[in-house]
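In this view, the complex is presented without one of its protein chains, the others remaining in place.
Should a chain be cited, it is by its letter among A and B, assigned in written order, with residues numbered from 1 in that chain.
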Amino acid sequence: MSATVPDRSPEFVATEFDGPAEQSRGKRMLGLARRKPLLVMGVTLLVLFAGLAVIGPFFVRDPLSTDVTNTFVAPSGAHWFGTDLFGRDVFARSVHAARLDLAIGVTIALIAMFVGTIIGVVSGFFGGAIDELLMRFTDVVLAFPGFVLALIIVAALEETIINVILAVSVAFVPYFIRLTRAEVLKERELEYVDGARLAGNRSWRVAFRHVLPNSLAPSIVGATLVTGYAVLTVAGLAFLSVGIQPPTAEWGVMVGEGAKDVITGEWWTSLFPGAMIVVAVMAFHFIGDEFAGETTS
Amino acid sequence: MVGSPHSLLRDVGFDVQAGEILGIVGESGSGKTMASLTVIGLLPGAIELRAGSVMLEGRELVSEAMTVERSSSDISMIFQQPRSALNPTMRAGRQVARVLEVNQGLGRAEAMDNAIEMLQHVGISGADRVARAYPHQLSGGMSQRVMVAMALACKPRLLIADEPTTALDVTIQAQIFDLMRSLVAEIGCGVLFITHDLAAVAEMCDRVVVMYGGQVMETARIDDLLDHPEHPYTQYLLKSTEKEIDHRVVDVGVNFALTGCRFSHRCPHAHEACNEFPSLYSVGEGHASACVLNKEGRIAAP
Partner (left out) sequence: MRRYLAKRLGISLLTILGIVVVVFFIVRVVPGDAASLRAGPYATEERIEQIADQYGLNDPIPEQFTDYISGFVRGDLGVSIRTNQPVRTELLDRLPASLELATYSILLAILIGVPLGILAAARRGTWIDNIARVLAVVGSSMALFWLGLLLIFFFAFRLGWFPGPVGRLAVGTEPPTSITGFYTVDGVLSGNLSVTWEAFRYLALPVFTLGFVLAAPILKMVRAAVIESLESDYVRTAKAVGVSGTTILFVDGFRNALIPVVTTIGIVLGFMLGGNIIVEFLFSWPGVGKYAFDAISTRDLESLQGFVVMVGVLYVILNVVIDIAYALIDPRIRLGKAVAT
C-alpha cells in the first residue's frame, strides 16, 4: 500500500484553507476600511486632531489678541470661524483650545489609569480587609456623579488647571479600579501566578511584575473612552467658568463666553468650538468602542 | 459558512424509522450537531442551507426558499445544557404550556393543566410545585425532564436529542435514558440521538451513523458496528477511546477544502484514491462504509 501521500502537515493544511496568501498592503487596508469603517474614521479624526493640536498653533493667529474693530465678524475667508466679542479669531482660539483640551484629556486619563490600576491590583490581588476597605472608599467616591465631584474639588481648591486635572482624575479613578480589579481576580487564579510565587518572588513582586501587565488590556481600552469623557467634563466645568476661565482658549470656555451671543444670532462663537468637542469625543469613542468589541458584528 | 465556498456538511443523509433510535456519533466538529440543526431548521444565521431535503413520512419539509417548514408535532428537539436552555425568567410550567399554546392553540388554563400532566408523565413528582418554579431552582436532571416534557408535549414524529445527558451525572443519565425509551415506545416517534459517548450509543441506539469532518463515514446497526467496524475512522474510534470519544481533544483541523475523504489526512491507509469523494459502499445488510477500500468489500480491522 505504498503510494505518494501528499504532505498533510497542519501548517500546510492551514495555508491552503486560507486561500491566496499574498495580498498587497493597500488591498488589505482597504479591506479593513470596509469592514470596520468606524474604527478607521475614529483613527483618522484622531490623527487630524493630534496634528491640529501639535502643529496647528504655529500656523494661526494669536488666540488672545483682540481687535475691537473687527468684532463679531461672521465666518469668512479671512476668519474661518469668524470673530468673537473682542475681535479674536475663533478658529485660532479653537486650534489652541484643541491643544489644551486634548493634552488635559490625555493627562487625566493617564493619571486616573495609573492610580486606578495600582489600587485595583492591590485590591484584587491581596483581597481580604484591604479589598473591603478600598471597595468602600470607591463606593463613596462613586456616590457622586463624576461631574459634581470634580466640581466641588475644584471649587474648594484654587482654580488652576492642575487642580482641574487632579479633580477630574479623581472622578475617573474608581472606574479603573473596578476594571483592573475584575481582571486581576481572574488572573489571580491562573497557573503562572503560582509559578511565580514558587520561584521565590514575594507577593508584591508577583502582583506588580506579573499580574499587573496581564491585567492591563481592558484598562487601556477604557483609557481611550475616558479621554473623551475627561474632555467633556473639563469643558463642562469650563463652560460654568469653573476651573479654566476666560480668556484662556479652551473649548468649554469658548462655548460659555459665546452662549449669550447665540440669542442675538452670533452662533459661530460658541457652536464651532462646541462642535469640535463633539467630533473629538466621537473619535475617541469610535476607537474605544472598537476595541471593546462593540462595533464589530 | 457564508463567504466561504466550502460546505460544512457533504453528502450527509440518513433515515430514521418510527420507534427507532438512530445514533449520530462523532468528535466535536464532526458536523453531527450541524446536521441535526439542519433537519429541524435551526441553523444559526451565518450558515445557509444550499441543497438538501428533509422528508417526514413522505412529506418534503424543505421549502423553495431553502427553509424547513415544520411544527412541534413534526419534529422537536432537546438540547445539551438543560438549565441554560430554559428561560430564566419564566416558570417551568409556563414554558411547557407555551408549547401547547403555540402549536395546538390551547387556551392558557387548558394548556397549563396539560402541562402539569405532562410533567407528571415525565416522572416529576410534585409536578404542580415544579411547574411554579423557575429554572434556576431545579436541578440538572429535573430541568432535562422539563425539556423532555416540552419536546414531547405535541407528540412529534421525530425527536432530536443533542447530547441530552452530557451535562448530567451518570445516575441521572440512566434515568433520562429510561424515560426517553419509555416515551418513545409510547408515542412511537423516531429519535435522532446525537452524542460523542459510545457507551450511551451502545445502550440506547438501534442503528448508528458515524460522522467525521462533515461527512458520513459509516452507518450500521449498533451490534454490527461494534463487532466489525469497516471504516478506518470507526476502527480508530473504537480502539482509541474504548467508551467515550475524548471530546476535549479537538481535531488538528479538518480541512474543508479537501475534495476527497476528509479523514485522509489522519488515516493510516491514505493513498491517492482518497482524493476522490468516497460514496457509501455496502458492506453487509444495513451496513455501509464510505471508504474507497470498501469498494471491494470488507477490510479487516488492523
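Rule of thumb we're sticking to: contacts are C-beta pairs under 8 Å (C-beta built on N, C-alpha and C of every residue); 3 or more make two chains touch, one makes a residue touch a chain.
Given the structure is predicted, the values throughout are model-derived calculations rather than measurements.
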Filtering A:L48, A:L110, A:A155 or A:A196 for touch with the omitted chain leaves A:A155
Looking at the whole complex, which of B:S63, B:Q137, B:S182 or B:S282 touches the chain that is not displayed? B:Q137
Among A:A92, A:I165, A:V211 or A:L232, contact with the omitted chain is made only by A:L232
In the whole complex, of B:A18, B:V102, B:A185 or B:A199, the residue touching the missing chain would be B:V102
Over the whole complex, note the residues of subunit B touching the chain we left out. 40, 42, 71-72, 76-77, 79, 81, 84-90, 98-99, 102-103, 124, 126, 129-130, 133-134, 136-139, 141-142, 147, 150-151
Sites on subunit A contacted by the missing partner chain, in the whole complex: 38, 136-137, 139-140, 143-148, 151-153, 155-158, 228, 232, 235-236, 239-242, 252, 255-256, 259, 262-263, 265, 267, 270-271, 274-275, 277-279, 281-282, 285-286, 289, 294-295, 297
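The working rule: only the chains that are shown with their structure count from here on.
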Just curious, how far off is subunit B from subunit A if you go by their C-alpha centres, in Å? 50
